[in-house]
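Removed from the display is one protein chain of the complex; every other protein chain stays in position.
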């Protein structure tokens, strides 16, 4: 089980790095800048969670994460220069990463004694704020703040996870159910263009 | 006294959340994005202070702040879609929040043993950097860096507070006097368009 989580986490880190490369690639940024944006995208959400919890930052203690994000970033950079990748190739693994990061983040926050509502918010931070930091570095309004449900799916799943735990559901079952909910809500949102209302259009 | 501070702090958190909604609402951001900007605006300054002091982050330990900021954000979002709020409705409570956050932040930093000049700077960070982070998320040059005195009023008040304490003035009296100074300087700056010089105009 521990090994499975490690493999999935590494995959999620790599996928987040790839989305960083794809976004940064549209900017006048060089190879190394693209790699730094990829690292921020992959490691930023978990870093914010760990800083807010006063917990050792996960990739400082174990450099496997930094190496994995870096390798994924460089490989993607090379690949994108060779072939034209379809933009939506990574939507499914990205949704998987969002689901996994959110539930891991929520669990870590609860282990550190955070109150339940704060823990759900730190799950969201873990899942979605790597992308926010990526967009800040690229000088864009964060994508997760608009378009198809993303941050919303993350927070909804974190709250579902906590609700299931409070209802006495086994931790592994609750975690898998909440990850499935985030993943399916995100995929459904992309497929049927589910969005939250904004009020900018009114002005 | 403790209860009064709590009530005023909550009001300041709520007002900061409201200014976040009003700024984010001008952007192509959805409901949840607006709420996240509101949270950043309300909690960002105190979070930076606590991280810099290696102090437990205030809203992680006590989730009342997160709930208050969230509720204020959602209510404002709904309200703004129903009625057109005058833009300057919140200038007075915002000035009150700036004054309160600055002095609380300065006091907290001194309690943690920060040297006096650093403590005054962390008072400024507490008072004004929620707005800076809000503007970064909205992809704008921070508003507190231009226009009528804002960050300047905050830092001036923090230094006044420390000067009064060094002169032997009672803590409560010094705090109230410094808060009054920040509030009045900010309101006067808005009324008479008091600004600091820049040098961009020269180029």
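All chains are identified by letter, namely A and B, in their written order; residue positions are counted from 1 within each chain.
Keep in mind that, in the parts below, a residue touches a chain if its C-beta (ideal position, glycine included) is under 8 Å from a C-beta of that chain, and two chains touch if they have at least 3 such contacts.
Every value quoted in this text rests on a predicted model; they were computed, and no experiment measured them.
S.K.: Given that one chain is not shown, which residue among B:114, B:158, B:174 or B:190 touches it?
M.R.: Checking the options B:114, B:158, B:174 or B:190, the one contacting the hidden chain is B:114.
S.K.: Considering the complete complex, identify which of A:8, A:66, A:91 or A:177 is in touch with the unshown chain.
M.R.: For the chain that is not drawn, the touching residue is A:66.
S.K.: Would you write out the residues of subunit B that touch the absent chain, in ascending order?
M.R.: 51-54, 114-118, 121-122, 132, 136, 139-142, 144-147, 151-152, 155, 195-200, 202-203
S.K.: In the complete complex, which positions of subunit A touch the hidden chain?
M.R.: Counting over the whole complex, subunit A touches the hidden chain at residues 24-34, 36-37, 47, 51, 54, 56-57, 59-63, 66-67, 77, 80-81, 136-139.
Definition applied: only the chains that are shown with their structure count from here on.
S.K.: Please compute the C-alpha centroid of subunit A, do the same for subunit B, then give the distance between them in whole Å.
M.R.: About 29 Å, centre to centre.
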